[in-house]
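Apart from one protein chain that is not included, each protein chain of the complex appears where it belongs.
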């Protein structure tokens, strides 16, 4: 049985994480801490999960590391300096995992897209979201395009074929590192992304449809289960998925 | 048995039309005419199909109408003036059909999209083509968006919800009469289009994949079979599909 | 302003209908009636919507008709005998609409599928639902296939081409009136259906994704707004969509 403490336990992600841990047979929730609570209760936990706030995460992370806990960080705002500092403070055998995206589907999509992009002439990304989203293209689509572009550059591939000479207007989206990213905003959608790849004679499509926040919980649980097996500092859920 | 003559019989569409007519049990190919041939042979045909050239179509169309033939025009470049002139020259019972797109799938997509657009908050179009295409968005996508926009205006609907405030770059495509049209160019594709519609709680998608020119032939044969039943001048295959 | 009363106002659909009517600017909710309440309050309503129970719908429908109300029936279990009886009781100008499916998307999908099926050699249906569903294929998919089969029979079309000689096992689904219907059951899905049509050189796809019950409310509101304009008895939302 792995004991788990949650920091930011009253927030949207934190409260869902508490429920998910309580529902897992091999995990035990031993501390639920939010603003104003004493962090000492977290010392009983093998693993502390942080879903707090960018302004609070540095202090929490230092405290947890010094308290010898394994840590899973789901809060954004962990910069390179903090990562370097944490790396220096870690004790032998202690694991810290910083996770920009707990969605296993999103992680798989990015990884598969980058792997496949080496074998096709053309790659474009279509991301589709609810119409309340302010930014286009989405952060996930931008990261996906960057990973695709990096994989193609490493394989010595140039831009995909494109004879377009007349395209005066432009639609929602962007070209990210040479990869076209199209952004659809539509009532009835939640968060969806499609990576389209093509070579003469065949196309290949990877699509992820995310319908609600519960889809992040399998990633949270997986992180709790595996962080102790991966001493040191890790960024991204990929390394824990045993995909190689 | 309906007898058919083909004008422009040696061109790509014309030769395929000759083969299609010859393969149809209820049609008989009685004249195949191209540049330099005598058009008189066409007098034996109930229906003349024109697949010539924008510079030749006016003269051919006048000749066929004066010869009392039913005519199916698949050549582009038939403007409003010529249409008016033809309307005036027609004899009672004579039918002329001018067809911008013989693809029954494309015609159905446009029609269904316009009908459905009245019932959804959001509509966007994604068109996907081979990378040798010079224009973006495609003509079919532009027409589809125009038809959607007209249907929405008639139903008193405004633009779909869109909270985008940060979209600095733009991707291939355009916003046509308020409808976003995204253009994908990719090796391995031919000609494809998707119309996406959404309202809170549901989405609706109409997709057409066109793989080669043979997909236009059912529309050509249908036009030959029905043009005599529709006296007067008709533009577009829609009216012959008995969809109401 | 159209006044509306809801019968079965405390049920899942009824309570959602009450909220939807209250949220519509051109409708006013004047009566919310459930088991044990007096139906007299419904006399103040131009239109009564019934979301009760198959065992109660006959009595409610008779009462509403005799009270001179326009009626929208969303409860299942209205058989041919009851329909005939209602038709006989209607006063001039009184409208009754019986709706098996308020989902406008589902209605459009069935209609478009039946219209398109006349123009393609092959048609198959894939329905995809959450894994708690007991029946396969779904009722909507079965009705869709029946409508497709009827449209093809009327157009003189036989079964689609299929050279399968070795298919020893069978997967979830059925062949309904000659139309293959495939049934996918999957965690993460809600209610989805795809109609695939194909002819040499092209394919055509109509897809509907329904994510939650709120997607039925636009159909409920549309029924309330239009039932008075359609005197007599009508079955199905189609006739109110002005699609011709």
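By written order: A, B and C. Residues from 1 in each chain.
In this section, a residue touches a chain if its C-beta (ideal position, glycine included) is under 8 Å from a C-beta of that chain, and two chains touch if they have at least 3 such contacts.
Predicted model only: the values in this text are computed from it and were never measured.
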From the listed residues C:183, C:206 or C:241, report the one that touches the chain absent from this view.
-> C:183
Among C:122, C:146 or C:214, the residue in touch with the chain that has been omitted = C:122
Of the candidates C:54, C:93, C:131 or C:232, the residue in contact with the absent chain is C:131
Could you list which residues of chain B touch the chain missing from the display?
-> 188, 190, 209, 211, 215
Spell out, residue by residue, where the missing chain touches chain A.
-> 103-105, 108-109, 112, 115-116, 119, 199-215, 218, 241, 243-244
Residues of chain C in contact with the chain that isn't shown?
-> 120-122, 124, 126, 128, 131-137, 160-175, 180-189, 196-203
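Keep in mind that, in the parts below, only the chains that are shown with their structure count from here on.
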Same or different residue numbers at the chain A/chain B copy interface, by half rule | same
What are the two chains with the most C-beta pairs touching?
-> A-B
Turning chain A onto chain C with a C-alpha fit: angle in degrees, nearest 5?
-> 180
Grab the C-alpha centre of each chain and report whichever is closest to the global C-alpha centre.
-> C
What is the distance in Å between the mean C-alpha positions of chain A and chain C?
-> 40
Counting only residues that touch at least 2 other chains, which ones in chain B make the list?
-> 199-203
